[in-house]
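In what follows, a structure is listed as structure tokens, so that the remarks can point back to it.
What you see is the complex with one protein chain gone and the rest in place.
Read from first to last, the chains carry the letters A, B and C; within each, the first residue is number 1.
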Amino acid sequence: MTDTLLINVRQEAAPNALDPQAASWHLQMPAGDGSPELHLGLQGGTGLDRPRHWIHLGTRAHAAPELGLHHRQTMLMLGSNLTGAIELTGLAAPALLAAEAERQQALLDAAVLLLGWMAHQQPANLGLTVFGALPGLRDERGQSPFWAALGQHFAGMTPAQAAQRLGAHWADDLAPLLPRHPVMLSLLPAGAQAVVSQVAPAASRLAQQLVMQGLASGRHVDLVDAGPVHEAPLASLLARRGAAQRHLQALPAEAAEPLSRWWCWAPARGVLLRAEGRLADDGRLQLPSGALATLGAQLDEAFWSAPG
Amino acid sequence: MTDTLLINVRQEAAPNALDPQAASWHLQMPAGDGSPELHLGLQGGTGLDRPRHWIHLGTRAHAAPELGLHHRQTMLMLGSNLTGAIELTGLAAPALLAAEAERQQALLDAAVLLLGWMAHQQPANLGLTVFGALPGLRDERGQSPFWAALGQHFAGMTPAQAAQRLGAHWADDLAPLLPRHPVMLSLLPAGAQAVVSQVAPAASRLAQQLVMQGLASGRHVDLVDAGPVHEAPLASLLARRGAAQRHLQALPAEAAEPLSRWWCWAPARGVLLRAEGRLADDGRLQLPSGALATLGAQLDEAFWSAPG
Amino acid sequence: MTLPALDDPARYLMRPARSDDLDALERFAVASAHGITTLPADRAALADRLARSQHAFASADDASGEEIYLFVLEDLALGRVVGTSGITASAGFGGQFYAFRNEVIVHGNAALGLSNRMHTLHLCHDLTGVTLLTSFYIEPAYEHTLAPQLLSRGRLLFIAEFVERFSERVAAESPGLADDTGHCPFWNAVGRQFFDMDYPVAEKLAGGRSKSFIAALMPPAPIYVAVLPKAAQWAIGQLHPVAELPFSILQDEGFDADTWVDVFDAGPIVEARLATLHSVARARHLSSAEGRHAGQEGEAADGRPRLCLISSPHRDRFRAMLGRVGETAAHLPTALARQIDLGPGALARVAPMSLNALTRGGRHD
Partner (left out) sequence: MTLPALDDPARYLMRPARSDDLDALERFAVASAHGITTLPADRAALADRLARSQHAFASADDASGEEIYLFVLEDLALGRVVGTSGITASAGFGGQFYAFRNEVIVHGNAALGLSNRMHTLHLCHDLTGVTLLTSFYIEPAYEHTLAPQLLSRGRLLFIAEFVERFSERVAAESPGLADDTGHCPFWNAVGRQFFDMDYPVAEKLAGGRSKSFIAALMPPAPIYVAVLPKAAQWAIGQLHPVAELPFSILQDEGFDADTWVDVFDAGPIVEARLATLHSVARARHLSSAEGRHAGQEGEAADGRPRLCLISSPHRDRFRAMLGRVGETAAHLPTALARQIDLGPGALARVAPMSLNALTRGGRHD
């Protein structure tokens, strides 16, 4: 079981009384091989308790054929489009940003498997969006050219001043002061335009991992630093992998290669496990007996599993 | 080769001089077993030649905690957000809507495989959106309650009158007359609200197939009948399937079961083929020799392939 | 004793409300569910408002804009108070005063020669800071006399006298269409989307909060009138029947009613520049004739006598009455000067009543 990976999953009390369906999960990948512990959260019911705000990037296209003019304008629209969505939280944690690509990928992979299971359990959730926000591009002093060009004019405070005055939720508290009408991106200074949807260098590898998981950016950005929001319909994540409920059995000791990696999720134990196994001809998933013990697998019990 | 399926693919001249990269492909599934021929198009560079318009469904969330009020409003915003995207065309064709689920699924599956290949060829395209619009819900006389509640007030014409007067592109021609400011959905009559993002009964099965392929609805609707636009980031479609360039070899005559379905794409021949085969331990894809002949497979040539 | 007729102009006196007017004000507030949108039907709140008004009239401090002024109308023949009216110095003081502005948006496709003109309502605070005429109520028996003319227009002379305390723009809200149960077609179509409550509840909330909390809940985009239910469309700019009399007086004065409507019930909001209003524009300054030779008061020298609105220049002792003054008179007749308590050397403001006002005031008597 050298290649076995274990992720501890804890469901937390739904903090949002408005939507008891709102799932809240915490994934913990233990430290190992000199790598620190990594965390990731899945938080449903975004913004249902207190409004959250993002900037939507819309396109307006106009043509005046008689003048030979064709124009596309990107419009920045402050709104709450991701309200009710499931957020991947903790993406900006330094440990996660600094982690090896393999560990980043495994943790995201596990989160997506879990999301697929949630969708499978509650097909009504298939319409939900899953998103995660990454830190945006700032200048060498850590200041956001985007905020300086937009939010600062309206809020009259720097992010530091606002955080001191209003606390952690300062950006959403200040949102009512920000433009209520769409703003043309092309009116902003070039330096602000250039950072829209750009990710901080430290997060660029994680951004690639999110794209590989099917969470694309480009529709919404953060209202402070215009960092990208990576998002996908939950339906597309469910469709993404060969995930299914499968019965398990022990991998025969004499099993021939090749083995491949499989994720398996044991809700009762709060364990997400990745191990080398194979799909038997009868559709059962064969895993090492140690893995079965970790999962607490019972005879004829089906587990949510997918190629890893 | 009883289970072999052949789809003819034709690349058409890019009609859009503004973006020579804009792909235009035509997929044709031949008639068979009493089922008619089916068609599907992939059209890149949407709206780059003449503006196209859709209604974006945005959310505005506001809270007035001191009054105990929390509100979410859906805002209808006319815009051109899907400009530059790749459109699945032909979704409203009666033959496709009426086709057996298996044939619908196969054709969509083939289209998604092709999109994945295009993304693989041109990674710069990964940021593109893929979308397809389905007919919306109308009343028993074929009239759209949505148009009657919104467009009609602004354009002063029924769709029939507009089509007669302005031709096929009437909806986009009339778009400049439609609301330029966001409209609150809740202000429209209940009958119009009820059809937003609802699909015509004849298209509901195809809508499910699109969702299963990862193309979710809910962000944009048609400006005439508010029918749903199904969409996905191309990146999520690429990530979706175990697609890769693989070398082919003939399936040994004595090959043991189980076999599984594989798609394979031969750009030189314009053929997308699905056949029963298996992945050999060395990573080569083993297909029946008849299939290899159809694909025109050469020794050591890699083909874009994926589980079907 | 025979009382003078109700349409005897000398019978009425307008003056600042005093503490002992509280009973009368409460009576008016209760009697006028729709007519007075700004007088609370709650004795404690009324007493508070009265105290604020008395402070505003009496204080020599520089005006901050927070002031409200409440007037009452006395029937001198009966010695009782029969109506009230008020002024809010600065609409939306300390916040914003919200209104919908009627605006036409033109959409078009020039290449196809197609265009349309769409009526829209824009949430705005154009009227923030203007001076508001408020709280108008007259007992029904006096509706068709000259009393309401004095009670409404007298405010304009007060504002003109103390311009430094007011805006150069004056506005007034009028209640919009609603039935006795509070059912309001415009509210049901628009406001209810933001406030899950009946109109009277929201109206009460707003009354205490200067409507500025609305900003957080209403969307910034204009509302296209065409998409609203017909009943809501028709209600835009329509007057509640109870407000016809005070509204018509303001129209006669030259107020314009086309631009703004109320955010809740879409009732019309009239607005004008103070200087353009008839009673203000036509007013002359006259000192008392007291101590002059009798001949100088003679009718021949003073021209044809006309019914005029007459006000004193004293803030806390403000008085306004109706009376006849010669068209070219150089001085105010002594009797009138005494009635408004005009001191020596002080100048009264004298504005001829318009023909409309006279017709309206007397049409049923």
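One rule holds in what follows: contacts are C-beta pairs under 8 Å (C-beta built on N, C-alpha and C of every residue); 3 or more make two chains touch, one makes a residue touch a chain.
Not measured: the values here are computed from a predicted model.
Note on the chain not shown: across the whole complex it touches A, B, C. Between the chain not shown and the residues B:His153, B:His181 or B:Arg274, the one that touches is B:His181. Interface note for the absent chain: among C:Asp48, C:Glu103, C:Asp258 or C:Asp341, the touching residue is C:Glu103.
Summary of contacts with the chain left out: across B:Pro65, B:Pro94 or B:Gly167, the touching residue is B:Pro65.
Of the residues in subunit C, those that touch the hidden partner chain are 95-96, 103-110, 115, 124-125, 128, 212-213, 215-216, 220. Mapped onto subunit B, contacts with the missing chain fall at residues 64-66, 176, 180-181.
Mapped onto subunit A, contacts with the missing chain fall at residues 60, 62-64, 66-67, 69, 71, 73, 75, 149-150, 153-156, 166, 173-184, 186-189.
The criterion applied here is as follows: only the chains that are shown with their structure count from here on.
Shared contact partners of subunit B and subunit C are A. Greatest Cα centroid separation from subunit C: this falls to B.
Highest inter-chain contact count (C-beta pairs) belongs to A-B.
Chain centres defined as mean CA positions place A nearest to the mean of all protein CA atoms. Once the centre of each chain is set as its mean CA position, subunit A and subunit C turn out to be 59 Å apart. The set of subunit A residues that touch two or more partner chains comprises 176. For subunit C, residues touching at least two other chains, in rising order: 216, 219, 221.
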